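Shown here: the complex without one of its protein chains, the others still in place.
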Amino acid sequence: MRVGIIGATGYGGAELLRLLNQHPHVQDIILYSSSKEGMNIQESYPHLSEIYNKELQSINIDSVKEEVDTVFLATPPGVSSEWAGKIAEAGCQVIDLSGDLRLEDPSVYEAWYKREAAPSSLIQKAVYGLPEWNREWIKSAKIISNPGCYPTATLLGLAPLVKSDLIEFDSIIVDAKSGTSGAGRSPSAITHYSEMNENFKIYQINQHKHVPEIEQLLHQWNKKVSTITFQPHLVPMVRGIMATIYVKARKKTTEQELRELYREAYRHERFVRVRPDGQYPATKEVYGSNYCDIGLTYDERTGRITIVSVIDNVVKGASGQAIQNFNIMNGFEEGTGLKLVPMYP
Amino acid sequence: MRVGIIGATGYGGAELLRLLNQHPHVQDIILYSSSKEGMNIQESYPHLSEIYNKELQSINIDSVKEEVDTVFLATPPGVSSEWAGKIAEAGCQVIDLSGDLRLEDPSVYEAWYKREAAPSSLIQKAVYGLPEWNREWIKSAKIISNPGCYPTATLLGLAPLVKSDLIEFDSIIVDAKSGTSGAGRSPSAITHYSEMNENFKIYQINQHKHVPEIEQLLHQWNKKVSTITFQPHLVPMVRGIMATIYVKARKKTTEQELRELYREAYRHERFVRVRPDGQYPATKEVYGSNYCDIGLTYDERTGRITIVSVIDNVVKGASGQAIQNFNIMNGFEEGTGLKLVPMYP
Amino acid sequence: MRVGIIGATGYGGAELLRLLNQHPHVQDIILYSSSKEGMNIQESYPHLSEIYNKELQSINIDSVKEEVDTVFLATPPGVSSEWAGKIAEAGCQVIDLSGDLRLEDPSVYEAWYKREAAPSSLIQKAVYGLPEWNREWIKSAKIISNPGCYPTATLLGLAPLVKSDLIEFDSIIVDAKSGTSGAGRSPSAITHYSEMNENFKIYQINQHKHVPEIEQLLHQWNKKVSTITFQPHLVPMVRGIMATIYVKARKKTTEQELRELYREAYRHERFVRVRPDGQYPATKEVYGSNYCDIGLTYDERTGRITIVSVIDNVVKGASGQAIQNFNIMNGFEEGTGLKLVPMYP
Partner (left out) sequence: MRVGIIGATGYGGAELLRLLNQHPHVQDIILYSSSKEGMNIQESYPHLSEIYNKELQSINIDSVKEEVDTVFLATPPGVSSEWAGKIAEAGCQVIDLSGDLRLEDPSVYEAWYKREAAPSSLIQKAVYGLPEWNREWIKSAKIISNPGCYPTATLLGLAPLVKSDLIEFDSIIVDAKSGTSGAGRSPSAITHYSEMNENFKIYQINQHKHVPEIEQLLHQWNKKVSTITFQPHLVPMVRGIMATIYVKARKKTTEQELRELYREAYRHERFVRVRPDGQYPATKEVYGSNYCDIGLTYDERTGRITIVSVIDNVVKGASGQAIQNFNIMNGFEEGTGLKLVPMYP
């Protein structure tokens, strides 16, 4: 396969380069840019010295069509709206890591993203690339809308419960914590080192763009779910997301029953690890890998279930999951190029 | 005043030394220890070089009686059970920073702490030292049970709501995050640098000792509250606690109404800062100071209130609050020695 | 005293506000700005809420003259060149935290700062405010040029040796490490959290602006010193500088002899702590305080002396030292407002 990346100078792009370097079916990688044409990727990322000696190319549909089979878009909002359709029409597979094509209803997109939505016709062609639950559709997709980082951790953590009848469906609260890499590479006051280290922040209260994305999937899975409460926080670390999820049980249950439900749901999933009794995952236990680790418990005193779901936001929450989708779309073994043992410590 | 500290080699003790150094009414400080007699405090804490050149003394009630007016106990579980009563009987004020005297019901203590409770007679003499709500009792107390760090942030964040009729009283969820200093000074696997940095952990799920302490106060304030859900997390930073608190509104409300409720409740409190509309505190904004900063919001979509309460766990969550209690007990202006501007960045 | 600050929205300014809040002889503080007039300082620094409710004023010499006795300039390069002279002529004391007035030779300034130097007449009026060695001149100064952070740690660490005849004067190497706050408050790629955390960087190799400042003082102290090697590094932490200083002994010496030399040199200095045999300071041991802690050793194998000097770059390396100078200029006890115990942990 020949692969193109648009947006290689961002963190999602850099991580694609790290992972694709190990992918046995990727022969060539071409880097495109609409703003930094001519720059060598090593100038932007010295850690790639002597590994990728490549210049960024301008995006030209005729060249793209000639040069690559699949295009990953690791781009800021608005770019995919413009390019994903054209690239797909040119016959290339598209895997879009941005949020542009995730929300089915353009008015919802516009309300939360505060910008114009992509054309409906384009959105409708995109398949939401959460492999554990949408694998069949991904197989035949031409355009993948790769899930957001928070939605990945949250949805994998909630799916078995939401698809069951064990919970009160208006009781879902997600307290999410992320490393700073999710905020991207552009320097800002909020992620300035002196203001972020030895600090813990809450941000975008009741307003994070990933809320409607999570709600959309939950609602697809179970019509009884409409809204959730979701509050994101910034942790003084670079990588890692933990979603601590609180749900009220509809009736008395046990930790054993819940664990069995999750074990059954993810029995054949290589990238979801349901932890045993009394063990809860820390974010570092999936660092640099494509795993989503899940721990859970039930509190008899309160009748409340707590689920702990962790991922590396740059891997399973972005580029790793994108490659997982790439593998599925192309009939490769799903873990190809992703057999990464978490880096610890 | 002449002041004694038992447990000066722990973090609570070190912080008392930092703060009391600036207290105009403290003439002398004597350090007691039941295990490290004879050691100079500078050996344990080189940062105190040339500031405190003091040896730890063995604890002897007759000497204590002679030497000091007030004793701060910054000790591990079990020490206060043994000493607080004796010291009080000797005529000294006691301010206990441990959890030994906080829970009124010994069986609850024993269930959560997994150890024998202090004598009931001793517990009954202790006043729970949360100045903003218990000031009158503190004034005449002989023994103060200084609140835990998580309870301080949580209770100050919840009090106005719990004392109102605005919420569903079985809906309280507290997702709490703390820096590592709350875990104390003894090295352990969980706080080993290589395992804690670039990591985010949940711990003591459904089992943290501060749960019954929080519930006890909430129940005193409003009999309708019985249990809460409380999950603590460890953040890769040293100081700071954020409690993100979720409560279901009983009926439609507004952010303005809520803010007014909080502003009113804390109008005369110098150490509680209710933030304006749209502003939520980060932990660093109270770093090194005795403030508790509170932000809040109401989500019309879900009918849920989110309260964000932050403190420096070593100051307002421990030693600073202890000195605040000391001031109240002795009729000093409440902020004496505590006029610390947060250290930023 | 009535005090003015120009540049209160930077870190040096914020630290002045923290420290001056405790200064018994400061009755009023006025904040001036040449770019953010009208903004309330709380908007820029929420940690100052309810402590400083002050608007930034535009700088007008007539008002300055009326309103304040002393002006602290905590400003980027170029501002002091313009304002320090005018303010001094208006009769106010000037304490300049920028580098504009530190180098006596304008051509050296221009070579290292790559910008136009301040007028020579202005530079000549400024006294270099390193109290431990320039105290007498500071007493009668009208304009203080407050030392840079690296020079403070380095010069206090080197002075006794350089003023002795024990070393080879062309052998001085300073390997310096700083937290990120020294880089200021403007977000940049180098201090972007995701690129700085879990990372250690060297920067401005052979080119740091503090090199000529250090050399100037060393040369004043001993004509035999002309150049040094100085390499600065960025540590993933916010506050703190360690200078590890390597010097070749001219002849065999002992650790005891060296320690005695340092003890003697700093015997009467309240803010310099020479550590005992075998103890070397860590940056956190001076965190938030005005101390400079020094450890030293001699290696018989190599004939080399290693000196370890640590400061909090925002306090002794900037605002704390500025207040120390303020005290000296005004005849206040030198430690007034600076009796800060280091914050640990």
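Residue numbering begins at 1 within each chain, and the chains themselves are lettered A, B and C in the order written.
Going forward, contacts are C-beta pairs under 8 Å (C-beta built on N, C-alpha and C of every residue); 3 or more make two chains touch, one makes a residue touch a chain.
It should be emphasised that the depicted structure is a prediction, and the values quoted were computed from it without experimental measurement.
> Give the residue, chosen from C:Pro119, C:Pro236 or C:Gly335, that touches the chain omitted from the document.
Looking across C:Pro119, C:Pro236 or C:Gly335, the contact with the absent chain belongs to C:Pro236.
> With the missing chain put back, one of A:Tyr113, A:Trp221 or A:Tyr344 would touch it. Which one?
Among A:Tyr113, A:Trp221 or A:Tyr344, only A:Tyr344 touches the chain that is not shown.
> With the full complex in mind, choose from A:Gly7, A:Pro281 or A:Gly303 the residue touching the hidden chain.
The one listed residue touching the chain not shown is A:Pro281.
> Touching the left-out chain: which of C:Glu15, C:Glu195, C:Glu213 or C:Glu334?
Looking across C:Glu15, C:Glu195, C:Glu213 or C:Glu334, the contact with the absent chain belongs to C:Glu195.
> Return the single residue from A:Glu198, A:Glu215, A:Asp299 or A:Glu334 that touches the missing chain.
If we include the chain that is not displayed, A:Glu198 is the one touching it.
> For the chain that got dropped from the picture, name the residues of chain A it touches.
That gives, for chain A, the contact residues 11, 14, 17-18, 21-22, 45-51, 181, 185, 197-198, 238-239, 273, 275, 279, 281, 284-288, 293, 339, 341-345.
> Over the whole complex, note the residues of chain B touching the chain we left out.
11, 179-181, 183, 185, 187-189, 191-198, 236-238
> Applying the definition given at the start, please give the residues of chain C touching the unseen chain.
Touch set of chain C with respect to the missing chain: 170, 173, 175, 177, 179, 194-195, 197-203, 205-206, 227-229, 231, 233, 235-240, 242, 244, 246, 280, 282-284, 287, 295, 297, 299, 301-302, 304, 306, 308, 345.
The definition used in the following text is that only the chains that are shown with their structure count from here on.
> When the centre of a chain is set as the mean of its C-alpha atoms, what distance in Å lies between chain A and chain C?
Between these chains, centre-to-centre, one finds 46 Å.
> For chain A and chain B, let me know how many angstrom lie between their CA-based centres, rounded off.
39
> Where the centres are mean C-alpha positions, what is the separation of chain B from chain C, in Å?
36
> Give me the residue numbers in chain C that touch at least two other chains, ranges are fine.
Chain C, residues with two or more chain partners: 11, 181, 185, 197-198, 238.
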